[in-house]
Structure formats: C-alpha cells, structure tokens
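== chain A ==
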Amino acid sequence: MSNFPWLTVAGAIPLVGAVVIGMTPGRSAPGSPADRRARDLLVKQIALVTSLVTLGIIIAMAVQYNTGGPRFQFTQTYQWIPQFGVHYAVGVDGIALVLILMSVVLMPVVVLASWNDVEGGSNPAGEPPARRSVKSYFAMMLVLETMMIGVFAATDVFLFYVFFEAMLIPMYFMIGSFGVGQRQYAAVKFLLYSLLGGLLMLVAVIALYVYSTHGGHQGTFLFTQLSHLSLSPTVQKWLFLGFFIAFAIKAPLWPFHTWLPDAATAAQPGAAVLLVGVLDKVGTFGMLRYCLDLFPSGAHFFTPLIIVLSVIGVLYGAVVAIGQRDIKRLIAYTSVSHMGLITLGIFVMTSQGQTGATLYMVNHAFATGALFIIAGFMISRRRSTLISDYGGVQSVAPILAGTFLIAGLASLALPGLSTFVSEFLVLVGTFTRYEAAAILATAGIILAAIYILWMYQRTMTGPIKPEVAKMPDLKGRELWAVAPLIALIIVLGVYPKPIIDIINPAVTKTLVEAHSTNPVPPHPAPAAATAGTTSDVRHRARASHVAQAQAASKRVSVTLRQRSSA
Partner candidate 1 sequence: MTGSVHSALMPQAAAALTTYHATGIQDAAGLLLAFPLAGAAILLLGGKRTNSWGHYVGVAMPLLAFAYGVAAYVQMLGYPAAHRSRELTLYQFIDVGRFQVPLGLQLDQLSICFVLLITGVGSLIHIFAVGYMSHDPERRRFFGYMNLFLAAMLLLVLGNNYLALYAGWEGVGLASYLLIGFWQYKDSAAVAAKKAFIANRVGDVGLSLGIMLMFAQFGTVTFQGVFAAVPSASHGVVTAIGLLLLLGACGKSAQVPLQSWLLDAMEGPTPVSALIHAATMVTAGVYLIVRSAPIFDLTPDARLAVAIVGAVTLLFGAIIGCAKDDIKKALAGSTMSQIGYMMLAAGLGPAGYVFAIAHLLAHGFFKAGLFLGAGSIKHEMNEEVDMRRFGGLAKVMPITWVTFGLAYLAIIGIPPLSGFFTKDPIIDAAFAKGGTSGALLGTAALIGAGITGFYMTRVMLMTFHGERRWDDTVHPHEAPPVMTWPMIVLAIGSVFAGGLLIVDNRLLNFLGPVTGVPPTRHGLWTWSGIVALALVVVAFGIAYALYGRREIPVTAPAGSPVTVAARKDLYGDAINEGLLMRPGQWLTRLSVFFDNRGVDGLVNSLAAATGGSSGRLRKLQSGFVRSYALSMLVGGVLLVGALLLVRL
Partner candidate 2 sequence: MVSPAHFIALSVILFVIGAVGVLVRRNAIVVFMCVELMLNAANLAFVAFARMHNGLDGQLIAFFVMVVAAAEVVVGLAILTSIFRARRSASVDDANLMKY
C-alpha cells in the first residue's frame, strides 16, 4: 500500500473545484444572456469534471484496498487540536469504503441530473427557484461532496462530528434557496431537527472525551483508542442514546422521520438524491460504526426498542407511502421504510444483518437516487408532482418508463436487482434472532409492491393523458445520468460478491467489538451438505434420516418462542 494520502486528496478535490467555481465570473459580471449561459455551462462542466476526477481517485484507491488487511486502511493521523485530543485522522474500513464509493459515484450523476435545475428545469410550476445562481448551487454541491467523503473517512470522533454537522449547512441552502414549494419550511425543519440531534450527540461526544481522560490518560478522540475504552454500562446507555438519537434523526428512524418527506419534496431532485442517498446513510453508518463499537452494552440494552421502532418504520413508512399523492413524497416515504430495514439489519447483530444493512445503504442510494432523478425528469416535462396528473407515460416515453420501472422494482427488492440481496440478507439475519420482527418486516415487501406498482400504474400505464401526449423521452444527458445507476442496480444485483467481500470483514470486526456473535442454527446441516457443490460426492441415506426424524420427534420440541426468548 502506498503512502499516498488518497482520502485527503480525494476529499480536497471537490473543495478545490468549488473554489474554482467561486472564482469564475458570476451572474452580475457584464455580458449578454448568451455570455451568461456560457458562464453557467462552464460552471457545470467544472463541477462534472471535478466529480469525475474524484470518482477516479476513489476508484484508484479502492482497487488497492486489501480486504484481508488491517481494519483501517489508507490512514493518516495528524494532530489538529491537541488541547482536546482532536486529530485529523482519516482511514477507511470496508463499510466506509463502499459508502464513499457510493457517494462519489452518485455525485457526477447528480451533477448531470441537476444540469438545468437551477434555471427551473425541474420545478413543478415551471418558475425558476428563488435563487438562480448556478455558481453557488454547484459549488455547494461540491463542498457537500468533500464533507461526504470526510464524514465517512473520519476516524476521529470529533472530526466525524464536525463533518456531520457542517454537512447541514450546504444542504440547508440547497433546499432553502433552490428548492420548490414549501422550501423555507422544509429547510428550517431539516436544519433544526438535525441540529437538535447533533447537539445531543455533541454532549455524548464531549462526555466520551472526558471519560477517555479518566485514569490520568491524555484525552483522545481517536476512534481506534476510544473503542478500547471501558465504560460502565450506565454510562454506555446514556452515551449511546446521545449518539443514537442524532443518527436516528438523520437516518431517519420512525418517529423522527417527518422532516424527510418535507425536505425531499422541497429539494430539487438532485439535492433530494444527495439527501436521501448519502446524508441519510451517515445516520445508519454512525449507528454501525460508533453506536455499536463504542457502546456495546448500551447497544445491547436498547436493541429491543430499536428493533421495534425499525419494524414500525418499515411497515409505517410503506403504508403511508401508499397513501401519498405526490411522487416525491411517496419516494421519500419509501425511504423511511427502507431505512427502517437498514437499522433493523444493524441492530439484529448478525453478520448477515449488518452486511445486508451496509449493502442496503449503497443499493438504496442507487435505487432511490434513480427513482428521484427519473421522477425529476418526468416532473420537468409535465410540471407537476401529482401522481394524478400523469397517465400513459409508458406509451409516449418508453425509456423513461422503463428505467423508472427498473428503479421501482429495485425499490421493491426484486431478485436480480441489487436491493434484493441486501434486503434478503437483512431479513435472514433478523430471522435468526428475532423471528417476529423478521416476519413483520418481510410482510413489508407486499406493501412495497403495492406502493411501487400502484404508482407505476397510475403514472405510466393506462390511456395517455392529453397533457403527457407530447412528452419527449429521455435522451442525451438524461440517459447518461440514469444509465450508470441502472447498470449498477443490475450488476450489483447479479454479482454482489465483490462488494460483500469488502463489507463483510469490516462487519465481522464490528460484531466482535460489539460483543456479538451470530446465532448458531439449532440443527445445522452436515458440513458436507452446506458447502455447496464444490466438494466431492455426497451421500445420504434417506432411511437413516427417517429414523433420525423419529428420534427427533420424541425429543422435547424446541419451539420458536422458546428460542427467541433465549
């Protein structure tokens, strides 16, 4: 492994891009409208190139990642605020790596998808947003990218917190300045809600530091050192809560979710993708990385509660999604449901659940991102977000409808598409420990079919509504924005192993840190039979099993209930 500061460089590039954009002549500079358009185009091109370069660097880094290597790789540690034991410390484990990959993949897509949004391209009523500065929109987007990389790469709790909170500001302006509809209300709600959670976390962050100084140690925020801190169970509970509430709001977990539909509806599609695709994941990532690792006994204490909330979220989000009339709101509520599954997967404390949850974070970003983007393209044509204003789109714009359907099917976790693998892993991981939760959550897949297919039926199929009759199909830039996501959805659905192989070792280490082990099946299959087909000939006599069955039935039957309470 080279000593090249991959993460720092990758994180700095978008920031540099933002600065470059900031130095281009602005709207107030003299020139004709054509000059202004040319300047805007330049800004967009800079943003696109910057995000692509970042993507390239992260990919170059990822191929060097050693799945069997140490937990954190590409690490760098420098003192930042020695007074508080704060370091500029970055590094990635498998979980962080895939989330960074996800973020940087989304970014060029979002830039492409947002190409005309500042000019009002996606606004329902057609009027441009209150603020039309192409410069500031794309600059904020790039600043956000820096923070996204930073928040996942930070291995210092303080640094993480800084990115966690600072991310709010660009997103706040992206919603409030460039959004549509009730953008002010949504932006303020988003900011205050997140800030409240963040501040509670701040208390816990500081307390964690204070505890790290006990026993005469030099206090530290370095994750690797904090995770070896021995805290009393009571302390763990409180600190866990401090972190968890912040993450639950961010994720969002039921019942802290109501900011999300408002924010996602008010944001431009591209911003909504970043919001739901990446920012939400910071919450679940935080749970996995910080809540479990730093406060294992706190996590175990609250696990039942969180499982209940997650399951409620899964079903509730889905049911409420079914009842929505607005496309973007509907998609936002599906995310509430999916994020419930992710938290469920994290807190069942099985390697299947957590690997599935991590994979789900990635897949959900792509699937929901594609949904938002394609819905945005559709909205930009018909100038309405109401489902009832559409109908028969498939007949006039088959590619738009087709990609929307694929994204929708990914959202309902159809096998062959990426989300299936993650959803099934979460559910199967849940089932091994909490059957009831798994059964209820699995019922959610029916609801998922209802909300996706009903929306598809009402918008895309049926007789062509006059207003959509002239709707052009996706082309050019739009296709380039959507195609990578669709391709990823399919490829990761068919062959998820490479990414699972990155995630799984990290999850295994997290599980160890969280003092959890996978439940052992009560009646494991003989080793030869479980190993798949790779081993040699296997033989089994049916008759002998009949005898075994007789013996088994005489034993005291171990019921499901007994096991789940054990």
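Heads up, the rule we're going with is that contacts are C-beta pairs under 8 Å (C-beta built on N, C-alpha and C of every residue); 3 or more make two chains touch, one makes a residue touch a chain; residues count from 1.
On the choice of candidates, all candidates are chains of the complex that A comes from, given by their letters.
Remember, it's a predicted structure, so these values are computed and weren't measured experimentally.
Undergrad: For chain A in this complex, identify the touching candidate from 1 or 2.
TA: Candidate touching chain A in this assembly: 1.
Undergrad: Okay, in this complex, where on chain A does candidate 1 touch?
TA: It comes out as residues 189, 192-193, 254-255, 257-259, 316, 319-320, 322-324, 350-352, 355-356, 392, 394-395, 402, 409, 414-416, 420-421, 424-425, 427-429, 431-432, 435, 438-439, 442-443, 445-446, 449-450, 453-454, 456-457, 460-464, 495-497, 500-501, 504, 508, 518-526, 529-534, 537-543, 545-546, 548-550, 552-555, 557-560.
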